[in-house]
Every structure is written in C-alpha cells, then in structure tokens.
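What you see is part of a larger complex, with each chain still in position.
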C-alpha cells in the first residue's frame, strides 16, 4: 500500500475504538490523516468534549510535521519547552506534544499517515492508536 | 433526539456516500458537525483532493453560523458579496457559501447539527447530504 | 515514481527556468510542492519582487487543494468570485486563482505534486511550468 485509503482508515478507527471500549477508556476521538497531514476520517464518541477533534488532529499533525511520534515531541518539550512552543506556532498551531499521535507505516517502512487519539490518559490514547494500526496489519511508530 | 450521536452521524455519512456512489458522483467528502459546530465524524473518499475536509466543514459551519442552509448563503452572496466576505472573515474563514451545507433537525424541528459535502457539483453535494439525513430519519434544511 | 523526489523537483525547476530564459520572460519564481502541499524546492530569480514565493506557493497549493490546475480555479472565480474567496480563506489564505499552478502526475496518472510559477504573465508562467514538468518526463495538468 502506498497511500492510506478510506477503508483502511475506518478499520483503524474501529480497532482503536474497540480497544478503548473493551479497556473501559473514556470516550475517544480518533483522527486519521494521510501522509501530507490531511483528514481522511474522524470519529468522536458520544460524551467527548467539543474540541477533541482539534486535539487529536494536533497530535497526528505534529507527528507528521516532525517525523516522530508525539511521545518523542513531549520528551523534547520537557527539555526545551520553548522549542516546541516555537514549532507549534511555526506550523500553524496544530501540534499537540503528548502521546497519542502515532505514525503509520507499511511493511516496507514507507510513511502512510498518522493517527491522533484523545479522550483518556495520553498513554491510553496511544495504546488505542497502536491497537487500531496493528489491527489493520500496519506498523505503528510511537516515538 | 436532542443531540446528534456518533452512530447517527455515521448513518448519515453511509447514506450520503451510498447516494453518491449509486448516482455516479465524483469522490465525496462528508463532514458531520454537532449543533455547536464541532466535528462528530468525517469521511473523505479515495481520490478526493487534499483540502476537501476544510471545504465540507466550511459549508456546514457556515450553515450553523447563520442558521440557514448554505444554498441561502449563496443567494445572499450573489446579492451582497461583501456581506458574505465579511462574515466569512468574522467567523474565522470557515464559511463556504455554495450548496452542500445542510442543517439537520429532528421531527420536532430542534437543531441537531449540520452536514457539509463537497466533491461533485454543489447541487449534487447537497442532494447527497439530503439523502443521508433523510435516510437516518431526520429532517434536512437546505435553505 | 510514487513520490516526487528532490532531484526531479530540481530538474523541473531547471527546465522551467530554461524555458523562461530562452523565451525572454521576466524573472520567474518556481515552487515545487509534494502531493500533500509541502515545499520540496524553490528558486526565485534575481530581480523578482519580494513576495513571489508566496504567490507561486498559492498557485500550486490551490491546485492541490481543489484537485485542478489553477486555470480552472480562475474560471470558477470569474463565475463565482465569492466561492473562490471563501475557499481561499478556508484553506488558510494560500490559494492564488490564476494560471501558473499546474498539477504533476506520473505516467499512470497518480498525483505527485504541483508546480507554481509567477513572474511573467499568468499564461507564460503556466507555459514555463508545463515545459519543466514535461521536460522531466512527467505529465502536466493545467485545468
């Protein structure tokens, strides 16, 4: 696969939501972006607060912007908060530096896109993203 | 129903996409917003150009911003382009004044949200939105 | 080719500039974007005015945003100026609706990116883009 198609994106969302539901997570919002950072599919579960799309988008968009999972961007933020603040601004404000933004690669390692999840703890958000990506037969890069 | 839940939003998207597919429309992007203008669900079909989410969002967001289907906003734009340009700017750039942004109401007339569709002609985009909304047992307001 | 690499982008720029030079065009600015709308390479010729990068970027970014050459976006603007103004705003202000923004496709028709050129007349800008793209063995879509 060289691009992430809609059916695969929907499968990732379904897998991530199933993971969250079975693990008892709070309502999740799942955003799937293509490799250029553009929205393919989104689902916000009932009870999630109103701006969860923007937060999930920012996790995925940040991961694509810098070429690393948002867990690594958090690590950088803990060392140089001013750098991450500046990059957030430079890329238009759409970068959320906590876990839950995970790169999606195919078996050959090519970048297909990213998944951003928000709603529970950042670690749980990330776990749901990984479950969704791997359940679709793809590779998840969290850092 | 007093709020639009995710399963209903997904049903609207499925109905709109089925309408487009059976009618031979070009790839559609379907955006469903709640009554506060926040994303519930999105699907962008394979082959749609990269910024279709933003355009579909703008149709639905404009409809909610002014309380009328985007067909009526187009009519206003044809008479007073400067008014629509000013409102577009005032609401942050996310108002697209052509058909395809349709309000969603329940049987009692209460506002539940809006659907924005883009990809084919504006008239066809609107027809797909109406099909999706009515297929979910709700009422579509196009103007 | 499934992605536009830097060497091909540089070849497109060289071909476009050679076309402009031999045809006696005014100084050109050539912007090459990937399929997600991100900068691969830019060259602004001596004597070009200061904001030519932004204009060339906007021609290419608009073409990618809507999936058509910027010549077609101009045609739409001549019919519904308010629509193009609204979309310009919805995609963040980076859409310039005159010829010179040309989609780049491979022999199979897959989208690789876009070229935006500015500096001479819009028709001449477009001709330089086509020369650069075709000289690199790729297909140019102007509308």
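The chains carry the letters A, B and C, assigned in the order they are written, with residues numbered from 1 in each.
By definition in this document, contacts are C-beta pairs under 8 Å (C-beta built on N, C-alpha and C of every residue); 3 or more make two chains touch, one makes a residue touch a chain.
Small disclaimer: the values here were computed from a predicted structure and weren't measured.
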Given 3 placed chains, full-complex copy number: 4
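Operating definition for what follows: only the chains that are shown with their structure count from here on.
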Topology of the chain contact graph, where touching chains are joined (line, ring, star, complete, other): complete
Computed distance of Cα centres, subunit B from subunit A, in Å: 25
Chain centre separation (subunit B, subunit C; CA means) in Å: 30
Subunit B, residues touching no fewer than two other chains: 50-51
Complex contacts: residues of subunit B adjacent to subunit A: 3, 5-6, 10, 34, 36, 38-46, 50-51, 53
Residues of subunit C defined as touching subunit B within the complex: 35-37, 64-68, 80-83, 85-87, 89-93
For the subunit B and subunit C complex, residues of the former touching the latter: 48-51, 54-55, 57-58, 74, 77-78, 81, 84-85, 88-89, 93-98
